[in-house]
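Just one protein chain is left out here, and the rest sit where they should.
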Amino acid sequence: MYGIGILKGLVVTAKNLLRKPATIQYPEERVPQASRFRGQEFTWFVDRCTGCASCAKFCPLGIIRIETDPNGGNEQDGGSYRVDVFDIDQGRCMYCGMCVEACPYDALHMGSNFEAAQYRREDLVINVEVLKARDKHPSTWYRPQLEREKFDPFEGQPKEWKDAGRENPFWHPQRPEMLPDEGDTRPTANGEYK
Amino acid sequence: MSPLEENHIFSGTYGFVTNTLGGPDWLAYGMGAVAVIMIVVNGFLLIGTLFTWMERKVVGRFQSRVGPNRVGPFGILQAIADAVKLLFKEDIVPRRADRLLFNAAPIVMLAPSLLALAVIPFGRGSYVADLNIAVLYVVAMGGIASLAVLMAGYSSGNKLALLGSMRAVAMLLSYEIPLVMALLGITLLAGSMSMVDIIEAQHVPFLLVSPLGALIFLIAMSAELNRPPFDVTEAESELVGGYLTEYSGMKFGVFYLAEFCNVVLAGALFAILFLDGWEWAILPSHLWFLIKVFGFLFVASWVRATLPRMRIDQILTFAWKYLFPLSLVNVLALAVETIAWPDPSLGQLWIMVAVNWVIAALAIPLLSLVVDLKTPARAGRRVSPVEEAI
Amino acid sequence: MTTVVSGSDLAILVGNRLLHSVTLSDVGAAWVTPEALVDVCRFLHDDPDQAFELLSSVTAVDYVEFFDVVYHLTSISRNASAVLKVRLYGREALSLASVTSVWSGAELQEREIFDLLGVSFDGHPNLKRLLTWEGFQGHPLRRDYLEPPLPYTWPHGG
Partner (left out) sequence: MTMHTQPVIVNIGPHHPSTHGVFRMRLTMDGENILDVEPVIGYLHRGSEKLAEERHYTQVITLTDRMDYVASMTNNQAYVLSCEQLTGITPPDRGLYLRVIAAELQRVVSHLVATGFFLQDLGAFATPLMYAMRERERVLDLFEMLCGARITVSYMRIGGVFQDAPGEFWPALRRILDDFPSFIDELEDLISDNEIVRSRTQGVAVISGADAVNASITGPVLRASGVSWDLRKAAPYDVYDRVSFEVPLGEHGDNYDRYMIRIREIRESLKIVEQCVAQIEPGPVRATTAMLFRPPAGESYVPIEAPKGELGFYLVSDGSIAPYRMHVRAPSLINLTLLKQMLVGWKLADAIVSFGSIDVNMGEVDR
């Protein structure tokens, strides 16, 4: 009969009428974010940074500008450069995380916030003082040591440079125990997850 | 006692001006008329704006989202917010536009639907005029809307608008006939064309008595109003805005309001002709009328949220090859019945209901076997001279 | 699993079918002379036991001394893939016969190569710039392409 398909369609929309709307009223309610969210405000531990500028080398857009002073002292094992200028031009940054992945000393972490809009383009460039002053809510992107302790970047206490910890650089390939402590992630017999 | 006197509002103001203010007779008559018009027109426009909000809210809920809820409680002032926004928007008249026609089109679109209010009985005794050719009058007003669409499309000098208006004219004309046939069936049953008599005659709501008539009326009316599945005139995906593309500011606002007021008018018509107007149990007659109208509007939004659009040549073939024969069957059935029982009693009406439902149950499947919209109109199309040239 | 027809097999295959059409071959691909290209392609397309019905991709690479136009062919019926190349020497007014007569799929890809690398294809139904606008001068993907100084002085570009 000609109209049957159309009626079935109307029944489906009626079913959806009774369901709760899926939209969220943004300013009041917030979408829950994943802890690995690559956010805007970078977290940078000045004590861990040795000024090696590998983050600037690996940035696909080349928007990180670092100027270091060779005779600067630092508690890090062995001397390191004192970083005078560390500008990240967030106006052109695409938050791909290459710099965080390239940082050998886990000094630079992705931020976890996405509302750092400004009125002028110059304000989008964050410099050394801003990075030092900002309280540290690092995202757990490419930081398994934060993920292992279930660190939630969105609330609670900021992280100090000591306990941000530094993952052994060879954690990935060779040693299977590198997995987060949950160990096996396949469901057990009764379909539960540890 | 002209019908106007029966109207409570009119007689109230007339009495008030003559006795308390002691004004002359003609002034009282004028004031009474103005009062009635104020209430009817503003009430209708208010329902029209309310429907714009209701449509967005209902369609939103159908699409599992919330719909407007920022302006006023539950977003109810959204329509007023839209109107204010449109007032401040710049009113652009394109250089190539035919200025006079371009400015006149929105007025010609809104005026008929307000004029058609004169015959709508909103409740017991509250109607502006009880014309004995009310149904014909409403159909005439409906026809003017297609003229307005043509004026808008032609005068805005935009290819897509021209296409939109050409489609509109073809569609509106070809759906007038089934609409008139459906209304013919109703007047046959009621014996008169005046709305009040139709409601009096509806001991059993005409929706039950002539289901085919109701179905045809719904389909033809949704084509008249450019409602999905027939909204090819301002199809967003193809013609960007159809005949409305070049309109901005309050001109667009008037067009938008006219479109929604037409839908409310269609709802009122459906309520009167098929759902027995204000006649029903304990609730006051006006409330029943509003409930029926908003019921129709909910179904209209429901259909709008679900159905995709038909192509223009499919719409025309659907009108001429399937809707028109169906309306003939409907009129034939009702004519035979009214000849058999000129003044149907309640029992005879129920027999008619049974007979008509059987006819409907037979006609629709039989015709739907023949419905074949897939063979494109291209098959039998004459090859246009242009095509030979290319 | 897709059987990859190696360059040398392809060269032998094409060689004994169309004499001295193959100029070079290595593990991956076989090079063919520009003049014999269309015949080789027609042979590879029509011959039942070659049956390369699908032209996967046409591209070109600028090796400064010469240009390589690369044709990746795929055979759906035999589930095989092969790579055919043509070497064009020099840098100005490079032209090659278009294979749209054999595979219509090459039309847009050849237009893109003409637009970005400046290799023109004779016999192409509609050889125009594909990605840059008509007023654009120069071919960006060439190794010696330099961005002209701003502001651009092209007719209606930039």
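Just so it is clear, A, B and C label the chains in written order, and each chain counts residues from 1 on its own.
Note that contacts are C-beta pairs under 8 Å (C-beta built on N, C-alpha and C of every residue); 3 or more make two chains touch, one makes a residue touch a chain.
Predicted model, so just to flag it, every value in this text is computed and none were measured.
Counted over the whole complex, the shown chains touched by the missing one are A, B, C.
Across B:97, B:290 or B:305, the single residue that touches the chain missing here is B:305. In the full complex, subunit C touches the omitted chain through residues 1-2, 28, 53-57, 59, 61-62, 70, 72, 74, 76, 79, 81, 83, 103-109, 112, 116, 129-133, 140-141. Touch with the hidden chain on the side of subunit B covers residues 59, 62-65, 159-160, 163, 166-167, 228-229, 231-232, 235-240, 304-314, 371, 373-374, 376, 378, 381, 384-387, 390.
If you put the missing chain back, the residues of subunit A touching it would be 2-6, 8-9, 11-13, 15-16, 22, 33-38, 58, 60, 94-98, 101-102, 110, 139, 141-142, 144, 147, 169-170, 172-176, 178-180, 182-187, 191, 193.
Assume only the chains that are shown with their structure count from here on.
Distance between chain centres (mean CA atoms), subunit B to subunit C: 62 Å. One simple way to say how far apart two chains are is to compare their mean CA positions; for subunit A and subunit C this gives 44 Å.
Measuring from the averaged C-alpha position of subunit A to that of subunit B gives a distance of 56 Å. Multi-chain contact residues, meaning those touching two or more other chains, do not occur anywhere in subunit C. Of all residues in subunit A, none touches 2 or more other chains.
Against subunit B, the residues of subunit A that register as touching in their complex are 1-3, 6, 9-10, 12-14, 16-17, 19-23, 25. Subunit B meets subunit A in the complex at residues 60-66, 69, 302-303, 305-307, 364-365, 367-368, 371.
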